[in-house]
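The complex appears here minus one protein chain, its other protein chains still in place.
In this document, chain identifiers A, B, C and D correspond to the written order of the chains, with residue numbering beginning at 1 in each.
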Amino acid sequence: METLFIQIKTLLVNAAALVLPPWGVTLSSMIISALAILGLGPLIMMYLTLMERKVLARMQNRIGPNRAGPWGLLQPLADGIKMLTKEDIRPSAADPLLYFLAPILIAVPALMVFAVIPFGKGMTAADLNVGVLYFVALSSTTTLVIFMASWGSRNKYSVLGGMRSVSQMISYEVTLVISVVPILMAAGSLSTQTIVESQSGRWYAATPWGLLSCMIFFICGLAECNRSPFDLPEAESEIVAGYHTEYSGMRFALFYMAEFMNVFSICALTVTLFLGGWQGPLLPSWLWFLIKTYLLIFIVFWFRGTLPRLRADHLMGLAWKFLLPLAVMNIPAAAMSHFLSEPFSTAVPLAILMVSVAVLSFFNKGYAAEKRVYHFTD
Amino acid sequence: MKNKTDTPLTEDFDTQTLQINVGPQHPATHGVFRMDLTLDGETVVRLKPVMGYLHRNHEQIAENMTYAASMPYTDRLDYFNSMSNNFGYALAVEKLAGIEVPERADYIRVILAELTRIVNHISVIGFLLNDLGAFFTPLTYAFREREKILDLFEEIAGSRMMCNYFRFGGVKRDLPPGLLERIRTMMDVFPRFLDEFEALLTDNDILCLRCQNVGVLGRELALNAGLSGPMLRASGLGYDIRKVDRYSIYGRFDFKVPVGSKGDVYDRYYVRVLEMRESLKILDQALRQIPSSGDIISRKAAPFLKAPRNFKPPVGEAYGRVESPKGELGFYVVSDGSPQPWRYHVRAPSLINLTVLEDLCIGHKLADAMVILGSIDIVLGEVDH
Amino acid sequence: MRTEEIRDHLQSLDSSLRLRIVLESLLVENPEDLARAVRALKSSPRLKIDFLSSVTAADYLDFLETVYHFYSVELRIGPVVLRARTRRDDPKIPSLCGLFRSAELQEREAYDMFGIRFEGHPDLRRLFMWDNFEGWPLRKDYVQEDSDVLESQDLAWLEKNSIHVSQELKTRALDLQARGLRADAQRPAAEGPANSGAP
Amino acid sequence: MLELIAVKGIYILMVFAAAAAFASSLLPNLFHGALALAAVLLAVAGLYLSLGAEFLAMVQILVYVGAVMTLVIYAVMLTGRLEETVTPSGRIQRAAAGVSCAIFFVLVCGVLLSTNWPAAPGGNPLPSVKDLGIDLMKRHVFPFEVLGILLFAVLIGALAAARREKS
Partner (left out) sequence: MIFGAGILKGMLVTLRSFVNSYFKKPDQGGLFTVEYPEKRLVAKERFRNFPFLVYDEKPEDPRCVACDICAKECPPKCITIVRDADAEGRPLKKPALFDIDLSVCMNCGICEEACPFDAIFMDHEFEIAGTERHQSLLYHKEDLLKSNGYFRQIRPSDAALIDARRKEAEDKKKAALKPAAPPEKKE
């Protein structure tokens, strides 16, 4: 069971080897893993939408979709067909180039990130030795594309949504990158494969600084793909649907797919970097990876079901005034635990982090909730 | 934390203000209500409410029909609490025609009015959280409790939302057998739900961040602008018509009136939660004191049940007002002796509470303007009557 | 406090006010000094009126009337009712927006329904009806236009927006125009009661 | 065979970069021009990749396409005159531009052809990210630190400018 998918791939490659010349073989193995990702991506997206609707429904004492297929399993298919058959309305004033390119260019990086994610032992599509940097670079290109979408559709609401999403992405990308630095220091390499292997002894999330950077990475990842408390760019109650207000039909489906694949890749990377990737007893490696990732995805939907939305300036304040300094302080803490001898290696980082959290919450007193007292008259 | 930006951010380079139309078809405007918003970046600079999309001239309809025939139309004023609309109209005409209401009918009326208050307040909090972005979870919890109460209304009056149950001098029919016990059991479970609801919301930091010091309303402006209900009480004025006029039999129940301190969105939210707890107290006392028998419509008004058209109140005018969950709901009825009212005017609390919408929203962000509108709790059926 | 005491109290505060008691309410004879009466109400120590609950207009066939219900939240004093009357053809009443912000929307509603021009109102526009709507819906002599029957100017508008109109509707519209009639659905309101009936 | 495709690939990439560069200067709409510039930068990142410098390619995408282009777009937004931005260029200006471009092209080609580029010492593996990091910290630590301080100063300058605007 462990190397199920690897055997399948070697089988296919040997089959290709009989027919094709040597260069054709390497080409075909590349194409096979590419096709695997192309098949996996949309499949994951379809069943994430169903999972989200089921999880949210169950949190709200509802049953969730159960009409299309048993337990609603064919619901994503039904949504897909609906998206395909829905009339593709284009605003007449839309800028043809931008409006047309945006949905494509948002789905491309979302899919490309899958190449770097280690689904199991030896199951990384492209084991670049700049894995994490590859992910960060791609996730920064989406800013440009969202701008194209919001400006291209010539609609006031989408421009507002575009402005909000760009400012949100920039501020959270910085924190995202800095929160990964302690892990790179500990693992000593950028490649996701080696990071997972280096966690075989102890998961990074087990160490104090590792746990903190895991939380910061997860929160910034949520903000990166505009989910739950940070879904300001597509706030239904304020700006209708933000940058994808004017899209319908298959174009909207591309935006929708890109969003869900970003959620999957953020959760997958959190698992890879902090929760030991496919490390785990007994079960095959790729199964462990999927279990951990889907647990994190449940937390994302759990956030969506509970928390109200942050306002634009709170969002910025939280990123620049709280998360970024905390991530920066985390780096020396991680260094301390790396170089100091045993008794101090946990005490000193803990002390640094405690002090920084205290100082930062003192400076951010304004965000704390006021206790209110209500009196009664008759 | 200072929420209002007093100095315009962009003195030196002149940015264009962005003028957008929020509504009439918009997810967060509680019905067909349009706000003509001018934004400087995200900050609201000017806000002109535009109404009338749901205007059907309820007053002209009432003037062309008999008194009893316009009772079902009052259900459609504020379709979230039809019982308290009926209550207001029935009270006004009873004052006009000088009809006494028997004991048991009064108790039934108070019980139903307080049940609608609970229904209205949880729905408002549910919708407010929807505007804040909590994706329908608080709303579905609120609607789960609302369903239980609406089922009771369906059993009593025949319809969940359009009850048309009150008549001049009492109520249409007596309560079905065993209903008081069902109200009692529902009522015992409700505080547990309210605690769970509060646990989900009251200390939620993001809710506090988004609601505290947002849309602060001073006492003088609230009073001068004629606000009433939770809006007025959240700003610190404990003025509740049930306590002031002691209409119907509200004098017999002892309950408190919660009063806020700052008058911002958070206070309006929490005053409504406390008001629900007070309504539970009233319900508890009313269920204990209700006489088990007794006629449910005054002998003088009973014949008009069968023949509404020969109900001709004496010439004169009357202004009956009731503490509806939205505020002071007043009915001004002028009779000229004929079976049709000469003048019929509804004092709609939602409409008058909107006077201060612009004062509250200026200086805040666009996201806050939606939340402030949600906290004012308007229903377009009543605003446009 | 009974209406008579309120009247004497007000007249003691502002002697030039001429008030008449009508059905437990005070009719301000000359609408011009309505604002002065309300200012007196506001400033009187015994009444401390601080809450204008409702502004209503009504049509009594030979005059239009506005009725104001005042309350004192501080002293919890019941409704103090003021009335003001103006003639029908060019109704004018001073606006109370300066004293009470709550009159803002309600006066706009009265203007929209009865055509009473409130002088001094910051932004007197129609509240419910669309701006270029002619006619005052709640007046007793208002004739409702029948929406099913088309009129000639409707035809022109429909043609301009290239909306197909059945031939039968066109002929009826043209013949209506030929007979110089308007498409009115209701019978003109039955004659109101003799003046004695109205208060 | 794969190497053959790779080489042809590079040429195609270069042509695409040149075309995008032309587009970015000639397109009437400013926003389209900015996007064409982003395309050029991506093409350059592709070139780095084809030469095996993965780290450089990723940093190029991250820094240029992610941050600098967003800044350019913000600047384009604030100019406001997005649509009718065809600057009225008379015949003389266009001729002068052509000539200066030609001269510049000739100069660059001259420099390119005359210098003998030190061929990369074949055989040993390309420097990995780890070696790059060690070099930065060992041999080039001084410029690295000076750059750090410079960027820090720039950051504070930008904050001060924004701060003054608000107050």
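Please note the rule applied: a residue touches a chain if its C-beta (ideal position, glycine included) is under 8 Å from a C-beta of that chain, and two chains touch if they have at least 3 such contacts.
Fair warning: this is a prediction, and the values are worked out from it, not measured in the lab.
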item: Omitted chain's touching partners, listed by label; value: A, B
item: Of B:T43, B:T137 or B:S375, the one touching the omitted chain in the full complex; value: B:T137
item: Of B:E100, B:E181 or B:E196, the residue in touch with the unshown chain; value: B:E196
item: Chain not shown, touching residues in chain A; value: 55, 58-63, 302-303, 305-307, 361, 364, 367-369
item: Interface residues of chain B (partner: the chain not displayed); value: 65-66, 68-70, 72-73, 137, 141, 144, 151, 154-159, 162, 164, 172-173, 176, 196, 199-208, 305-309
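As a convention for this text, only the chains that are shown with their structure count from here on.
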item: Of A-D and A-B, pair with higher C-beta contact tally; value: A-B
item: Whole-Å gap separating chain A and chain D, where each centre is the average of the chain's CA atoms; value: 28
item: Mean-CA-position distance for chain D and chain C (Å); value: 71
item: Junction residues of chain D, two or more chains touched; value: none
item: Sites on chain B at which at least two other chains make contact; value: none
item: Contacting residues of chain B [partner chain A, same complex]; value: 1, 18, 20, 26-28, 42, 129-137, 140-141, 144, 200, 203-210, 212, 238, 243, 254-262, 266-267, 270-271, 274, 365-368, 370
item: Chain A - residues contacting chain D, complex; value: 21, 23-24, 26-27, 95, 97-98, 101, 128-130, 133-134, 136-138, 140-141, 143-144, 147-148, 151, 166, 170, 173, 188-190
item: Chain B-touching residues of chain C, taken from the complex the two chains share; value: 23, 50-54, 56, 58-59, 67, 69, 73, 76, 78-79, 81, 100-106, 109, 113, 126-130, 137-138, 192-193, 197-199
